[in-house]
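The structure is given below, and queries will be raised subsequently.
Note that one protein chain is taken out, while the other chains of the complex remain in position.
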Amino acid sequence: MPVTILAPKAMRQDYGQADKQNISDDSDDADSSNGGAELDYAELAKADAEGHTHKRPRIAGGDFEIVTPGEVITDDPQWMRGHGTYVAAGTTSIISSVAGTITRTNKLLSVRPLRARYTPEVGDLVVGRIVEVQAKRWRVDVGATQLASLPLSAINLPGGILRKRTETDELQIRTFFAEGDLLVAEVQQLFQDGGAVLHTRSLKYGKLRNGMFVAVSGMGGGGGVVRSRRQVWTLEAASGGGPIDVVLGVNGYVWISKHVETPEGLVEKTSGITNLDESVSATMYSSQNDRIGPETMREIARIRGVVTALVDNGLRVDEDMVMRGYHEAVEMAMVSSVGADDIYLGGERGEQLAAVLTAV
Amino acid sequence: MAAAAPPSLSFPRPVFAKLSPHPYLLRTLAPQVSPDTPTPKPSRTNGRAPHEARPVYIHTSSLSHAHGSALVRVGDTTVICGVRGEILPVTSIPQYRPRADFGEDDDEETRRAGRGELKDYDLLVPNIELATGCAPQFLPGVPPSTLAQTISTRVYSLLHSCAVVDAKNLRIWASPVVTKPTGCDDDADKMEEDDEEEEEKPELVAYWVLYVDILVVSFDGNPFDAAWMAVLAALRDTKLPVVTWDSDRGVAFCSRNAEKRKLQIKGLPVACTAAVFLEKEHGSETSGEENNRHWILLDPDRSEETLCGETITMVVDCEGGETRLRSLEKQGGTVIGRELIRGFAGVAEKRWREVKGAMSK
Amino acid sequence: MPREIEPSLNEKQFVLQALQEKFRLDGRQFDQYRPLELTFGDQYGVADVAFGKTKILAKASAEVTVPYADRPLDGVFAIATELSPMASPAFEVNRPTETEVLLSRLLEKTVRRSGALDTESLCLVAGQKCWSIRVDVHVLSHDGNLIDTACFAVVAALRHFRKPDTSVEGGILTVYTPAEREPVPLSWLHSPFCVTWSFYGDRGEIAVLDATWTEEQIRVASCTISLNRHGEICQISKLGGTPVEAVALLQCTSIALTKAKDFSVFLDKKLAEDTKKRNIGGFMAELRSENDR
Amino acid sequence: MAASTEPEAALSVLPRADGSATYAHAGYTVMGSVNGPIEASRRDEHPYEAHVDVIVRPAAGVGGTRERHLESILQSSLSQLILVKNFPRQLIQIVLQIEATPENDYVNTKLVQASLNFPVVPALLQTAILALLSAAVPMRETAASTVVAVVPQGAKRLLVDPVPRDLEAAHSVHVLAFTSQDELLLAESEGDFTVKEWDEVYEAAKEICCRPRTLDEENDVGPDLRHFLRTTLEEKVAEDLYWK
Amino acid sequence: MPLDTSAYSLALLRVDGRRWNELRRMHAQIRTQAAADGSSYLEMGHTKVMCVVTGPSEPGPRRSAVGASGGTGVGGGSGEAAQAEVAVSIVIAGFSSVDRKRTARGDKRILEMQSTISNALAGSLHTHLYPHSAINISLHVLSQDGSLLAALINAATLACVDAGIPMTDYVAACTAGSTSTYAAGDEAADPLLDLNQQEEQELPGLTVATLGESDRVAVLVCESRVQVSRLEGMLAVAVDGCKQVREILDRVVRDKGRRMVQEGTIEKGVGVNDMEID
């Protein structure tokens, strides 16, 4: 049973109204009130009036349904609860535990949070950074709630992929990856507690160099990188930038680099990596950058600008958006006074870019 | 000293000393008889004989800003001590209580009362610092080690129990000449001070507080003896300026070129420490007859201190002809008994003469 | 330092199950305290309090000092609660744990901020000299519910305490030794007591008083209510944990009030007994000091 | 006066400690607890023997330098008695809480005193030993300790367990501890005395600490500590083994 | 200067012109720091605080035990913890109050607030989903005008929602007081909602945090002397206030969410209303 409010003796009745009236003037004396606040007051004046028993979400939002923590999604027992929900003890009602949008896969109800840390799934392509080197494995920061682990057994060893792992490899584990190194890898499996195990046993994966790193908020929700057809592609940069690789890690870590003829190329031709020549595998774990021309650097920076602009304006980051954004950016640079060297895409220029993209 | 190293030994002496210090010291103290040294003399790894202390070097009034100072070196243990006096008005002593009579005559009663004064009003404030790096174990930024706290406590207690400084030398009086014209509250003070009569009695207005700061510059064992020596030397070196009391403003001041009076120090108590080195390592359960020998190492250095459990410190003063003990501390073992202590008094006397010599230099 | 180990799964499950069946391990009612013992020391201001196997000794002491600059007319009053390894090896000297911080805050709020002791009466010479009253809380044995025990001990010690008599003439302060003048009690305004509830269950529906150490380790929330016998709340703190129905908290408060009244009665009784006992001793003391003069 | 009173003690008074004891004598009351052998923290772990950790806490005020000194004195003495080799890498933790100290009605002294007060040492040592026995920590032997003051005048120049008033008047104050093998374990003296005086003190103290059990209780040099220790322990053991 | 309580009884208006059951203007934002996992800024009248949440993530070096609590409050920390550790740190800016006073490192009042907030949130957050990891909540006080603890709790809740950490429901907090001092002792004193600094100093009051729209109290802190009889009134008003606060917080989150859906940052969800299985 709810506790009862002891009201003051005098003129009790009028208070209900009093609230409603004084909403406006109240927000006047308050410094720099904004619409949001006033709306709130109206809201809770209403709340006061009708008491607090309702657990229905407010329909104010109309067409886009946002659910928030503690909100009952359904009392219907035939649904199953998924991520972002819980069932209150002793009831059948499924309640949202995060703020986000509802997703439904036939009988399974789950809530996709507006934003959260990256939650790894098997098969994700991720960009990560080595934070710790252990005896037989590396701990990798992939922006998830726990560090992912990359076993020594799950990487390509120089000198042919079929080579067996030896003690010497364990001893010189740092020669492959050391603290701070960046790499692109795939999530191979998950522990029950959500920890991810990575592998780089494909020539698409491995150590990253010749480029720059951008972190945007990840797949947990809230825009940024989204899972899509291709996470990795090579584009031909404008104004003599040469080929540039873009790696959109599903975990929201982005890598933009000068395109080097990776074994990948060869792989396509020579169907099979067995006769992979030593020279390539030698460079596989090199931490040395090749020489990068200023044009290339400029274009890399421009692409980075595009990505951040997309994020700042809350737009999706995928191949399509990045490519279109890039071309727009080049156009904008052309018209600008400085010319091709104008790569600034912050502030209203960023908004401008976003506007164009959303307009289309 | 070839005999000291047994034939079996396959590595050089320094390594032996590092690896197993205990057997090493044991060897040098109990060398085997060998053809070239038929009667080997037991000696310590530092070449001293068991009862041989390190020479003392004392230099005083080396600090210009302190009222008294001394630098003491005993072997590689070096200690600096500075004494600084500050004036403490009685009004700012919370638990100050005027006493009826400060008997200037030197009887039991007043001396004890004086001791009370020193303690209750904190007129002697020793503080010891083991400088970072003076020995490997002292690291920067750590709270004062147990050793430092222990030594400062021992110095403090000894200062009071030996009463080297008499409270009466620290009292600051307002001469009646000055007191005469001053206001009524002053009279009230006198009323309080001693109930009615005799107007001319001078009034106690403030005390000297002596801050005794001890700094161990380099530490190679036996810090207490050195520290105490430094304190004593510094106090004997202390000169306090003559203070004039301005009762109108109720403040004490001493002009820059005021004459300085030497602080009177009573007696010359000297500390003498030794450590006991056992043949069997401490606590090991093999107790046969043969390996129960022990040596008393006078003025131990750092390496010896780490190997010895039991220590004895005796503070003696032979100033008045006969030897008087001012303090005795023996702990950490059961070897030193009555006889050894009796005997040790003699050793301490010898040490006293050495230090006395160094002081008077 | 070794950490306190949590109770085994078996214990956790069982204690909870038992509580749901309305049983406590030691067969107590939910709102029943363990037997309370209070003994005063031979000296003034020493109180030894025990709730079951929890034992706390509080000692009050007084000293003349200089008052704080910002409040020249007030005395100094401090409660020191340092948990020593005697209570549990998990406590390290001068490294405060959360337990210690919360305990000292609670005593601070309950005894000091509620104005149980009239600090202005401690002023001797305005801005120059005042009494500094200090209570040292020594936890001898820790079997749960430190807060209530400590609070009771502190209040008992302070009410039993006598500080030296003083006189001020012409700005000169005289503090009389016990031999010269009988010490005088503190000016005490009201006696607050702490009552701590522990909550169990998913919704904190089970409420228990005076939890033992095992029970404390398993509880999901706790709420300490401090009151005096006049029905004045001095402090309430439910610092997080599983939420509890507001109504339940109100009920807890009213029960707490009755407990506080019981404590207050008990303490008054004990103090009365003690003074009776002392009157003889006090007289003897007088004689002795006479002889020595 | 307090000097002549017999000491009192109670063992295993703290239910949650491995061993504990209270000891009251000559105006001092000390509560002692022993926990061990327990896991030692990294820094005081010793590869070959147990680390004996002594913590002395004053009744009022915070522990300062003199408590540290008392701790080091007790630590060095107790390590002699405990069979530390039995528990390598372990910790034996002894907490001594001073509950009451004899008060001098004739002075108001400061709360925190820097100078070390010898007279409390025997009480601390006795308590620690009782607590260790109650915790059944293996020991080589036990010990007993007392304090003797040399006063200027009066019928007997040696005062056992002097009250604070006597201490003020005393020329010198001595604390001595003897093991149950009659060996001198601890000797702390301060003041102004001669070797001869110390000898007398030694005699008196030994009489108190190591008097053979057979001796009759006529002469009142002071309490018979060794006998006291034995009887106290016998009572406890008998109680514990009531079922035998 | 003393608060003129007589004025209230006449006009039933408080010093700042509010009625007995009015909140001060409350304004909040989430997503204030792009870099953080979750962040928020919150004003209750002139009390202004901001909050940054990082985690759940691998626990860093051990921090002080105080203010860091595992789900249950006991134990906590340590690598083997079955649930995430919620560590709270509060920084009070020197300029936040009228007289600039330095707050010491180990200030027990702040340590207490830290552990309170930590335990309160641990009671709602689903920490068991994140074994051996840590949720670090750092709060910054920019300006103080009463109801500090309440503001901090609200800000922390918002930031946790923003960080997408699953929780049972909002933990919403506010304060309530009573119109006359305990000394006045009139049983018939009226309750007041949401105290400002001045009222907090002069009048008895308490801070309450409830879970969601229920009457279940997560935090109840009363630091002033007051008659038991007045508790119910104050508690009732406070609990009601918490519900209002929850509405406001919820509004903030929804608005943000809607905006994001509009911008297409996240695809629409299925409606709650069209819940029939197809």
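Every chain is named by a letter (A, B, C, D and E) in the order it is written, and numbering of its residues begins at 1.
Throughout what follows, a contact is a pair of C-beta atoms (placed from the backbone, for glycine too) under 8 Å apart; a residue touches a chain by one contact, two chains touch by 3 or more.
Rule of thumb we're sticking to: contacts and distances are computed from a predicted model.
> As a check of understanding, state which of "Translation initiation factor eIF2B subunit alpha", "Ribosomal RNA-processing protein 40", "Probable cytosolic iron-sulfur protein assembly protein CIAO1 homolog" or "Trafficking protein particle complex subunit 11" is the UniProt name of the chain not shown.
From the choices "Translation initiation factor eIF2B subunit alpha", "Ribosomal RNA-processing protein 40", "Probable cytosolic iron-sulfur protein assembly protein CIAO1 homolog" or "Trafficking protein particle complex subunit 11", the unshown chain carries the UniProt name "Ribosomal RNA-processing protein 40".
> Who touches the missing chain here, D:103, D:141 or D:207?
D:141
> With the full complex in mind, choose from D:65, D:146 or D:179 the residue touching the hidden chain.
In the full complex, the listed residue that touches the missing chain is D:179.
> Over the whole complex, note the residues of subunit D touching the chain we left out.
12, 18-19, 35-39, 81, 83, 86-90, 133-142, 179-181, 229-230, 233-234, 236-244
> Could you list which residues of subunit C touch the chain missing from the display?
Interface with the chain not displayed, on the subunit C side: 2, 4-15, 17-18, 21, 23-27, 89-90.
The working rule: only the chains that are shown with their structure count from here on.
> Please identify which chain has its centre, taken as the mean of its CA atoms, farthest from the centre of subunit C.
Result for max centroid distance from subunit C is chain A.
> Any idea whether B-C or A-E has more C-beta pairs in contact?
So, comparing the two chain pairs, more contacts are at A-E.
> Please identify the chain lying most centrally, where each chain is represented by the average of its Cα atoms.
Central chain is C.
> Based only on mean CA positions, could you tell me how far subunit B sits from subunit E in angstrom?
A distance of 59 Å separates the two centres.
> How many angstrom lie between the CA centroids of subunit B and subunit D, rounded to a whole number?
Each chain reduced to its C-alpha mean, subunit B and subunit D end up 26 Å apart.
> Could you list the positions in subunit D whose residues touch two or more of the other chains?
Subunit D, residues with two or more chain partners: 107-108, 110.
> Among the residues of subunit A, which are close enough to touch at least two other chains?
Residue numbers touching two or more other chains: 3.
> If we count contacts the way the header does, which residues on subunit E are in touch with subunit C in the complex?
It is residues 65-67, 69, 72-75, 78, 106, 108-109, 111-112, 115-124, 182, 206, 210-211, 214-223, 225-229, 231-232, 235-236, 239 of subunit E that touch subunit C.
> Sort out for me which residues of subunit E touch subunit A in the complex.
It is residues 12, 17-22, 24-27, 31, 34, 37-38, 55-58, 126, 129-133, 161-170, 188, 190-191, 212-213, 215, 232-233, 235-237, 239-240, 243-244, 247-248, 250-273, 275, 277 of subunit E that touch subunit A.
> Can you name the residues of subunit D that touch subunit B in the complex?
On the subunit D side, the touching residues are 49, 64-66, 68-69, 71-73, 76-77, 79-80, 83-85, 107-110, 113-116, 152, 168-169, 172, 174, 179, 181, 183-195, 198-199, 202.
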